[in-house]
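The following block contains the structure, expressed as C-alpha cells.
Missing here is one protein chain; the remaining ones are kept as they sit in the complex.
Think of it as A and B in the order they're written, each chain with its own count starting at 1.
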Amino acid sequence: MSTKYGTIIKDGLWENNGVLCQLLGMCPTMAMTTSATNGFGMGVATMLVMAASNFFVALFRNYITNEVRIPVYILIVAAMVTLVDLTCNAWMHELYKVLGLFIPLIVSNCLPLGRLEVFASREPVIPSFMDGLFMGAGFTLALTVIGAMREISGSGTLFADANLLLGPAFKVLETRIFPEDAAVLMMILPPGGFLATGLLIAAKRKLDLAMGKQIQMGGAHSVG
Amino acid sequence: MSYNSNKPTYVHAMILAAFSAGFGSLLAFTDLFTDEPIKQRRIEDLQNSLVQVLPPAIYDNNPALDTFMVPGEDGKERKVYRATKEGKVTGVAYETYGQGYAGQIKIIMGVDPQGKILGVRAVQHKETPGLGDKIEPKKGPWILQFNGLSIDNPPPNMWKVKKDGGKFDQFSGATITPRAVVTGIRKGLEFFSANKPQLLEVR
Partner (left out) sequence: MSVSIEKSGPFGHAQSSVSKTMSTVLVALLPATLFNVWLFGWPALLMFLITVGACIAFEAGCLAWQDRPVKSALFDGSATLTGWLLAMSLPPWTPWWIGVLGAFLAIVLAKHIYGGLGQNVFNPAMVGRVGLLVSFPVQMTAFVPPKPLFTDGAPSLIDSLGMVFGGGLSNMDSISAASALGHIKTELTKGVPVSESLPQVFDLTSMLTGMHIGSFGETSAILILLGGLFLIWRGVISWHTPVGLMGTLFVCAQISHMAAPERFASGTFHLLAGATFLGAFFIATDYVTSPISKKGQLVYGMGCGFLIWVIRCFAGYPEGVAFAVLLMNALTPVIDHHVRPRTFGRNSKGEPLSVKGDGK
C-alpha cells in the first residue's frame, strides 16, 4: 500500500506535475504568477479545492452514473470553490483581496476536473484525497516557482507582500534583489507568464534527461 | 466506474437533482455562517481607506457609517462620508475621478471644513506598473504633496502638472497619469466649494 501512496506523491509533485507535464490549468498559471506570493496563494486555494472535490467524488463514485458525471463533477468543483471563496472572504480577508478575483476561476481550471475523471472516479476515498492533495501541491510548487522567476526579473523582489498572505511574521521573507528601475517589466506582464512557464518546462525536461529518464513528448491534450 | 447506460433518464435526473440539493444546502449553510463576517470585512476595508484621508484624531463618530448623498455637477449622486467631533463636522471624504492612461482612476479625498485637503489616495487604477503607479504611496511620496492644499492654494490656474505650466511634478516618462490625478483632485475641490453648506450642515 505504501508504494501506491509513494507513486501518488511522486506523480503529483514531479513525474506527472499538473502544470509542467499535463499542461493543465494554464489560465491561473499565467494570470496569477506575477509574484511568488500570489502564485503560492492561488496554488493553495486550488489544492484545497482539489483535495475536497476528489474526496467527494470518490465517496459518491458508485452513485454517479456515466451520463451525468460531468455535470456532477462541475457541480462539486463549483461548490468547493464557492466554499473556499466565502471562507477566504470572511476569515482570510487580506488573502482574499489579492486572490478574490481569481478564486472563482478555479472552476474553469481543467486540472481539478481532469483528476476527478482520471483518478477519483475510479479509486477509493483516501488515495483520491491524497491525489488531490499532492496534485494540488505540485500545482502550488510550479506556480510558486514561476511566480518567483517572474517576480525576481520583473519587479526585483521575492515574496513581496508575503505578510498579507501568511501573517506579519512572514515579513522577513520579503527580499529586494535589485532596484525596481532595473526590473524587466515585461516579465510581470502577460508575455512573462509564457516565457517563465516555457523555461521552467524546458528546465524540468533537461533535469529529467540528466537523470536518465525517458521523456514523453506531446503528452498534453487540452489546455484550460 | 460501473456502466449504467441502460438506466432510464429519470434516474440520471434524480441523481443530478440529489447532488444539486446536497451541495446547494452545504453552500447555503456556509453562506449563513460567513455572511456576517463578510459584511464586517467590507466595513473594515472602507474604514481602512477612510483612515488614510481622514485622520482618526479629528472625529469621534464612525465616518464609514455616517454617510449621505449629494448631487454632483454631472447630476449623479455622490456618496459623502462625514467625520464629526462633539457634534461638529470636522471633515468630509468623497470619491472623485480622473481619466488616466488606461481607464479611470478612482480617487478618494478628505477635506476639512476650511476646504483644505486632509489626504488623497488613488484607490483604483490600471496605470502602467513602474511608470504610472507612482501615484501609490507605496511607490513614492508623490500623492502626499497634496495634503494641506486647497482650491486657492495654489491658485486655480496652477492646479496643473509642470509640463502644462502648473505647480505639480510629473514623473519621468509619464505625464498623463499625474495630470489625471491633479485634474481629479481639482474637480473634487470644486465639488467641495460648490456644495460647502450642504456638506458641512449638521444633521
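Just so it is clear, a residue touches a chain if its C-beta (ideal position, glycine included) is under 8 Å from a C-beta of that chain, and two chains touch if they have at least 3 such contacts.
These numbers come from a predicted model, not from an experiment.
Within the whole complex, the absent chain has one touching residue among B:A18, B:I43 or B:A102, and that is B:A102.
If you put the hidden chain back, the residue from B:D66, B:E95 or B:D164 that touches it is B:D164.
Screening A:I126, A:M186 or A:A203 against the full complex identifies A:M186 as the residue touching the chain left out. In the full complex, subunit A makes contact with the omitted chain through residues 183-187, 189, 191, 195, 198.
Even with one chain removed from view, subunit B keeps its contact list with that chain: residues 101-102, 128, 130-131, 164, 172-176, 179.
The rule we apply is simple: only the chains that are shown with their structure count from here on.
With centres set at the average Cα position, the gap from subunit A to subunit B is 32 Å.
Within the complex formed with subunit A, the subunit B residues making contact are 1-5, 7, 11-13, 15-16, 19-20, 23-24, 26-27, 30-31, 33-34, 37-38, 41, 44-45, 128-130. The part of subunit A that touches subunit B in the complex is made up of residues 60-69, 71-72, 75-76, 79, 82-83, 86-87, 89-91, 93, 97, 121-122, 155, 180, 183, 185, 188-189.
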